[in-house]
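Apart from one protein chain that is not included, each protein chain of the complex appears where it belongs.
Coming up: subunit A.
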């Protein structure tokens, strides 16, 4: 037997095209996902230099960031329209598959990759989007890249990468009832800070992680970037295999069984050594709400905003509280919201919608609160409608939308107004993220649903039996 290896070691070894002492390695890329916002300049670069897309067959594009979620045919913004048309043209010219706005496979890029089975264990996956780490949930090495790198991958199907260090994020014990994958990742970032992962690939391990569904694992890996890590992953297991079985781009029959066997072999070996390990106890984690302007600024829902005398970086905390319109030592449950957004690549999958619907069912959105649900993909939307979730949401006073990024970054019309306060299932609470002057509180779908009904944050565990 060889030396025990981490999953990152195994994937890396299989993808090295070129290696030289003292330089980054040239890695082969198995899947390149493309969307409208970070790709036009890359295609333009190819054109200027007379270069071709090397492997259109390993490239897959969709439209998600800019698309209207109310009425697909109404794009008021000509510049956005142009960006989408540019993607269409670039895909046509280069023979790249595109799930455009009207395509049944359309959706947020990090939702459709797994849903189609394009995302698979052991693959190297890149996309001009920092939340590419989502795909790590499957035991893929997946990370976000800039537009120059998008151009590079289009032209060469490779990327220069320094071998990252590995960090095990060990989650001991199991999550309590009513505590979600979102609470877990928010608690991790709040405990270790928004830059603890810089320079590392995170591997999430432990009982609580094993017990998560693939949706939950995607939620966790999705936010690795908010901890500074370009990639976060989870070793594949039976849950992974089960999820991928029967997906469109996954082989069937014997070929599948062989592939599944290979996938399971990728898991980090017992006794493999990480460069670093951090540990968190899942049993202590409570439902989380972010109070500030970065995802590390989070506390349990029964907590308060910080005491200015007890923080490092006092000025930054002061700035954040001021932007958020909050006082120090303010109880989280006293914070009233006027917007609720259930969506984004973090929490817009079917199970997210099911759990939120279970809480909302038969109740009414608090008056004065505008609440919207934006499914992560067209196919999730259809499935949810089949299950009658749309009716539950609409009856309660939610808006039910078409798939897209929507209010996660408010590039389309779905904007939180200046001074508006939103309970959001997305991943970033940066200043202005959901609209200039908008205030974002990051929460789980359950917490967002409960806030929509009650008009302020509550300990969502009181609804735990509804969610089951």
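The rule we apply is simple: a residue touches a chain if its C-beta (ideal position, glycine included) is under 8 Å from a C-beta of that chain, and two chains touch if they have at least 3 such contacts; residues count from 1.
In this text, contacts and distances are computed from a predicted model.
J.: I notice the complex is incomplete. Of the names "Septum site-determining protein MinD", "Carbohydrate ABC transporter permease", "Fumarate reductase" or "3-isopropylmalate dehydratase small subunit", which is the UniProt protein name for the chain that's not shown?
T.: "3-isopropylmalate dehydratase small subunit"
J.: Can you tell me which of A:11, A:37 or A:118 touches the chain that was removed from the display?
T.: Missing-chain contact among the listed residues: A:37.
J.: Return the single residue from A:104, A:146 or A:177 that touches the missing chain.
T.: Here the residue in touch with the unshown chain is A:146.
J.: Given that one chain is not shown, which residue among A:357, A:409 or A:466 touches it?
T.: Among A:357, A:409 or A:466, only A:409 touches the chain that is not shown.
J.: Of A:68, A:114 or A:128, which sits in contact with the chain we cannot see?
T.: In the complete complex, the chain left out is touched by residue A:128.
J.: Write the list of subunit A residues that the hidden chain touches.
T.: That gives, for subunit A, the contact residues 17-18, 22-24, 26, 28, 37-38, 40-41, 44, 49, 51, 54, 65-66, 77, 79-80, 82-83, 86, 128-130, 144-149, 151-152, 155-158, 160, 162, 194-195, 198-199, 225, 228, 230, 294, 313, 315-316, 319, 409-411, 418, 428, 430-433, 436-437.
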